[in-house]
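One chain of protein is taken out of this complex; the other chains stay put.
As written, the chains take the letters A and B, and residue 1 is the first residue of each chain.
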Amino acid sequence: MLYLNIIIAGLLTGLVYGLMALGLSVIFGVIRVVNFAHGEMMVMAMYAVYLANTFTGIDPLLLLPLVALALFGFGYALQRLLINRYITRPEHEQFLLLLAVATIITASLLMGFGPDARNVQLGYAYDSFQIGALLLDKVRVFAAAGAAAGTAALWAFFRFTRTGKAIRACADNHFAAQVVGLDVKRLYAVTFGLGAACVGAAGCLMLLLVDVQPYISTDYTLLAFIIVILGGLGSMPGALLGGVIVGVSEAVSGFVIEPSFKSAFSFGLLILVLLVRPQGLLGRA
Amino acid sequence: MTYRITRREFGLGAAAGGAVLAAPGIIGSAHAANKPIKIGSLLPRSGYEGIIGQGCQRAVDLAKRMLPEMGYAIEVVDADTESKPEVARTQAEKLISEGVDILVGAFDSGQTFSIAQVAEQRGVPFVINIGSDPAITEQGYKFIFRNFPTSVMLGTNGLARFNDLFAATHTSPKTAVLMIVNDTFGQTMLKGINALMPKANLPFHIVETISYDPQAKDLSIEVAKAKAAKADIHMVVTRLNDAILMVREMVKQRYEPMGIISPGSPGMYQTQFMKVLGKYADYAITNIPWIDPKQSFAHTFQATWDKAYPGEVCTLDAGFTFEGFLIIGDAYKRAGSAKPQAMVEALKATNIKDRIMIGGPITFNEKGQNVNLPSGVLQIQHGKPTVVLPEQYSEAKPVFPVPGWSKRA
Partner (left out) sequence: MRGAGPVALSPRTALALAGFVAIMVVLPFIANDYIVSVLVVVLFSAYFGQSWNIITGFTGQLSLGHALYVGLGAYTSAALFVHFDLSPWLGMPAGMAVAAIAGSLIAALSFRFRVGGVYFALLTIAFSEFVRILFDHFKWVGATEGLFLPVANLAHDDPLHLRGSPTMFYYFLLALTLGVLGLSHLLLNRRVGYYWQAIREDEEAAQALGIDVFRCKVMAMALSAALTALGGGFLAFYDNNLYPDTAFSLGRSIEIITAPIIGGLGTLFGPILGAFLLTSLGETMTNLTSGWEIAGLKQWFYGAALLLIVALLPSGIWPWLRRVIGLEESGR
């Protein structure tokens, strides 16, 4: 029963990881830009939520649409103004550009908020749902629900809206998309914005689970890449699946082996996937 | 620089001398002590240890104000190690080339070690105010002095207090689960604890040791494991953020041991801990050196701190940081000269009774280590860290076993 508790906790956390990775999957899958500032964008969102919650007292779950929108704008602008020129440039230039952006973001947050860890004080922070012998952390359940909702919304966007289909067309065949007359530059900007919005939503939810500090961003960037590669590039369910796998495996390996080995397990998984099945579990070859 | 005393000044001086000698701590020093000693202060004020570094910096700022008023002629140059040993090294070199007479710092063991090498190489004295790695005073250095317990000392003194706690509360727990952060500090403490447990005559034995990643943002697994061990007490070696995470998880998972006790680690007495956890921070116990509530100079210091930084807990970090400067000021007064050899001799002879931390006078052994740094039992009561044992320093009685989470006011 103890194992079940742990696995479910891992699963719930994994869904939030999945939403975060989803943003990266969208960006990387469509635009092929190595977004090394992914974690930093999420941390920005987390601070935004923290500020809004501190001043207005509104629950992060309700702030989510606003924050997602704000991050959309940021991502759109970033892509349009800065990143667009680098899409065809070599990887190390993209990397360095986004590293510079990431450094500036982290430094700005450090200057603005200081190095202390911040979090939101929720009324229900210490509550749990009790189902028989299962003890489910209320906050985790809400966060996971939010992640699932966000993912569903994104999926619906790509499936049913015209812009969504246009973006998928770009991803499938950049050249043909242009031939057909799609405004690729604008679509790329929208895509980056969407990826950023995902990450923003994930940030709202993540703040429910962890405290925010300027330096946690790199870990999350790495985690996002691990999940995306695990689940498969360009596959949305893949990102969720990858997130859940990482969440559960971290939980179980931490419990069975030793907690300080948790991240080693994730990296080992990444190595395995890259060597054995680089397109990921659900990715297209 | 020579100072020729005129007859008039001699007369005035004799009169003043009488008054001066009567004042505590001031030994006749009619020459050269007018010129302040230049102290290079190294702390991690940015980087991942920035929070602690900035906390210590507050104590440094107090020292800059209070010590000259008390008659110690000091001048402080601040430097930031950025939480990196290479930067610590170059900053130490920089301070020395700017003409500082003595160095003080640096909180982190790795950075402190780098600075110690520079200091020893250049023949500049270095007073360590915080830094617990035992290896630093085992290198045979002649210019290094440490007024902070090594992690071994912390472990020994910390474990010794367990029996005092049980005796005072008439309890006798049989089992303990130990959660330790997997970094330098945690691992040296663990080694110390494992070595000391057989000799410490404690009524409990450790049934499980759970080691976790210091960067962990989520400790639900670890706490679940601890809860499953069903031990009487929950022993911990943590840092600040993980302490907060851990207690939160314990509340969520409804894990209620007799108490949470640390044999000597940071976290469960820092401002953030109480601020974030509110009522759930109460009754956490840490065995650690602390500001002496019964000492008058410590009182003055505490009062000045509270006025300057309301709402900020005056922790042992602040206390030891301040004491570092006190030691230098005192040594300079006795040495009369800022020259390295003179300072080293004066530092070796240090014997300060009016201090801030609990324990006897500040002295150094032949390795430059102060071995007279006992731990007190510190318990959070009503949101405030309170010394509850040993009785000679205590402000209140210990509460153990502690009330359950749901029963907190």
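Everything that follows uses one rule, which is that a contact is a pair of C-beta atoms (placed from the backbone, for glycine too) under 8 Å apart; a residue touches a chain by one contact, two chains touch by 3 or more.
Predicted model, so just to flag it, every value in this text is computed and none were measured.
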Practice task
Among B:Q121, B:N194 or B:N365, single out the residue that touches the unshown chain.
Solution key: B:Q121
Handout entry: Residue in contact with the excluded chain [from B:P173, B:G186, B:G259 or B:G359]
Key = B:G186
Problem - Absent-chain contact - pick from B:E93, B:D164 or B:E256 - result: B:E93
Exercise for the section: Identify the residues of chain B touching the omitted chain, counting contacts across the whole complex. Expected result: 45-46, 50, 54, 79-80, 82, 84-86, 89-90, 93-94, 96-97, 109-110, 113-114, 117-118, 120-122, 133, 135, 139, 182-184, 186-188, 191
Exercise for the section: Determine and list the chain A residues touching the chain excluded from the picture. Expected result: 34, 82, 89-93, 95-97, 99-104, 106-111, 114-115, 214, 218, 222, 225-226, 229, 258, 260-261, 263-264, 267-268, 270-271, 274-276, 278
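Keep in mind that, in the parts below, only the chains that are shown with their structure count from here on.
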Exercise for the section: Could you put a whole-Å number on the gap between the CA centroids of chain A and chain B? Expected result: 40
Handout entry: Contact footprint of chain B on chain A as seen in their complex
Key = 2, 5-6, 9, 13, 110, 114-117, 119, 121, 125-128, 135, 137, 209-211, 213, 215-216, 219, 250-251, 254-255, 258-260, 262-263
Exercise for the section: In the complex, go through chain B and note every residue touching chain A. Expected result: 46, 48, 50-51, 54, 182, 210-213, 215-222, 224-225, 228, 240-241, 244-245, 248, 251-254, 272, 276, 280, 405
